[in-house]
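Data block below; observations after.
Only a single protein chain was left out; the remaining protein chains are all shown in position.
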Amino acid sequence: MSATTVPEPKAPINPVEPFLRMDRMPHIWCPGCGIGTTVNCFTRALIDSKIDLKNLALVSGIGCTGRVAGYVKLDSFHTTHGRAIPFATGLKLANPKLNVVVYAGDGDLFAIGGNHLIHAARRNVDIKVICVNNLIYAMTGGQTAPTTPGNVITATAPYGSFDPAFNLPALVEAAGAVYVARWTTFHVRQIAKSMQEMFAKKGFGFIEILSPCPTLYQRRNKLGDGLDTMKYYKEKSKIRHGAPTGECAISKQGELIVGKFVDKEKPDYLELMRQHLAQACPQYIDWYAVEEQRAEEAQDGGCSEQ
Amino acid sequence: MHADPKGVLTGVHFLDGDHACCEGALAAGARFAAGYPITPSTEVVERFAMRVPTVGGVFIQMEDELAASIAIQGAVWGGAKAFTVTSGPGFSLMMEHIGYAAMTETPVVFVDVQRGGPSTGLPTLPAQADMMQCRWGSHGDYEIIAVCPNSPQEAFDLTIQAFNFAEQYRVPVMVMLDECVGHMTEKVVIPEADKISVYPRRRTAAKNGDYLPYKTNGDGVPDMAHAGEGHKFHMTGLTHDERGYPAMTVKAQDKLVRRLQTKITNAIDKITLFEAADLDGAEAVVVSYGITSRVAQRAIELAHAKGLKVGKFRLITAWPFPDSKIAQIAKTAKAIIVPELNLGQMSREVERAAHGACKVVHVPHAGGGVHDPEDILKVIEEAIR
Partner (left out) sequence: MAKGTVSIVVERCKACGFCVEFCPTKVLALSSAFNSKGYHPPILVTPEKCSGCDLCGMYCPDFAIHGYKNEAKEAAPDAR
């Protein structure tokens, strides 16, 4: 074999790496956990959306999924348990130029954070919620979550769960979201596409992504590992775009209805606020219009305040 | 720098404490408030909801106090000055986020218009029983600053001061009103905007890529960035290092938590606001704050009329507690009298700071009304007999 005169060009880097705080790798997620997979989808969606990363802020809650904020190289906020959404609301209202993404788990968003989720959806606050649903509270050792299906052994249900579980797409649709989709970590291309669609919309968007928690959910219930779960997702998922969300409940190892269920248009909270006050308040000063003007005038841009 | 005239309602007004507090916030530059209705505080944000659309800003009534107390922090990181307002039961709900603000060094103001407690207590009646809670209510070691207005004028002035402290020290600041001051209507003079000094947000001058969110210079307080400025920084409530990254080690914990403490304790002389009179040669000194200081003033006047040598020390800054000032008083006075609308809260701090150098007598009141000045006078007389 003769020596090449042209040097071997380097392989292109993994598209996810520019989005990661490489100085914090490796991450803490378990073998076979799907959270990292969702981060790949997220970065592909950001690339394809051509979103201005300077104006992208990520807000997370507490839990395994909450750790995403610490690993992505964006303005990122690791807030308190259940309260990513109200933090995100304040962030967005103070600087509407920001694209605000909430990345949190099922327990964080729907148990302790449930109240905030339904109100932000009700108001149609322009934030995008990515919910990784592993059907359990993983970080704290595998306790029952409001999404845990019946007859599942958890740390706080040693004889198996008997609580009825939430149907997340139905709940979020009822609360008023303009975009609701569900996928599993098997559906990587669809997740990226859904995220991209969601980022392009104004208003409260929600994507549920079912993920394995091999260390706790699967192991305690003798359901194999991450790969076994992914095979279950592949086998038992049925893509039904537009399915009535009331029919999308999840049962233990049962059929999984996935797809895009809600995609509609409604004025987002800021639009409602500005339009209403403009016609109802005689001396209304539209702060946002003023800030836009100020940003244009100032050399350094950004949100200046006194 | 000076206040933005758009938020300054210059003039001579007749306002209650709650309303004056709202005007103080607007004058300080607050353009975002989130709140949840709770008597006797609600008027602060009701007024804000009416005023802020004409000044330029946002009010949002959140679904609960947990949401309000963190929505304001999101707004701060988005670039605004923000505050929330509550009373006892809501204050209790906000405790986690007070700790979050302390840990992440988010400059934010919490107004507590104290009412009878515990629990639902006396929604429409005054107390001063959240004083220890405002200092220690959240878990862990952290510092806060708390100021106690005793009039609607002070509700205006000290709310501005609270925002200034918050920005300068990157710490949550409590404005500890009570139902009496909150609902009392008095003359409030609001000066011209250029007479109001406002501490601007400490923004980093670092370039993108060089910014370390929790690196400090000199005063132990780091400079801030906002989301959307290209710094791509991370912020977390976990124990963290200068980069803002989680650093869950003994060394990192010690470094961080001690700095959160010393940035305040080292500046105590600048933070301590107080009003003192007749301390020289005083046999008894009455230490009080908030509405009780008005009643104590009457008791002191009655004592003077009887020829008693009684001094006054009013806590305007309640936290950090002015240990050295109290220690000094304790050296020469025979007794320190502490009337308050609770069963003994700040009196414990006075006792601690006095180090046994003099008697400390508290004049408790379970709340719901104010002391009778005669009751305070009786205690003064008894103490210096």
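Note that the chains are named A and B in the order they appear, and that numbering of residues resets to 1 at the start of each chain.
Heads up, the rule we're going with is that a contact is a pair of C-beta atoms (placed from the backbone, for glycine too) under 8 Å apart; a residue touches a chain by one contact, two chains touch by 3 or more.
Since we're looking at a predicted model, the values are computed, not measured.
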Report summary line: Only these shown chains touch the missing one, namely A
Query raised in the report: Which is it among A:Asn40, A:Asn151 or A:Gln253 that touches the chain not included here?
Result: A:Asn40
Report summary line: Note that chain A touches the chain not displayed via residues 1, 4, 6, 8-9, 11-12, 14-17, 20, 25-27, 29-37, 39-41, 44, 185-186, 188-189, 192, 225-227, 230-231
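The rule is short, and it goes like this: only the chains that are shown with their structure count from here on.
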Query - chain A to chain B touching residues, read off their complex - result: 21, 24, 53-55, 57, 59, 69-70, 73-80, 82-83, 86-95, 97-98, 115-116, 119, 273, 277, 281, 283-287, 290, 302-306
**Report entry** Sites on chain B touched by chain A in the complex
**Finding:** 1, 3-4, 6-7, 29, 31-32, 34, 53-58, 60, 62-64, 66-68, 70-82, 96-97, 100, 198, 200-201, 226-238, 245-246
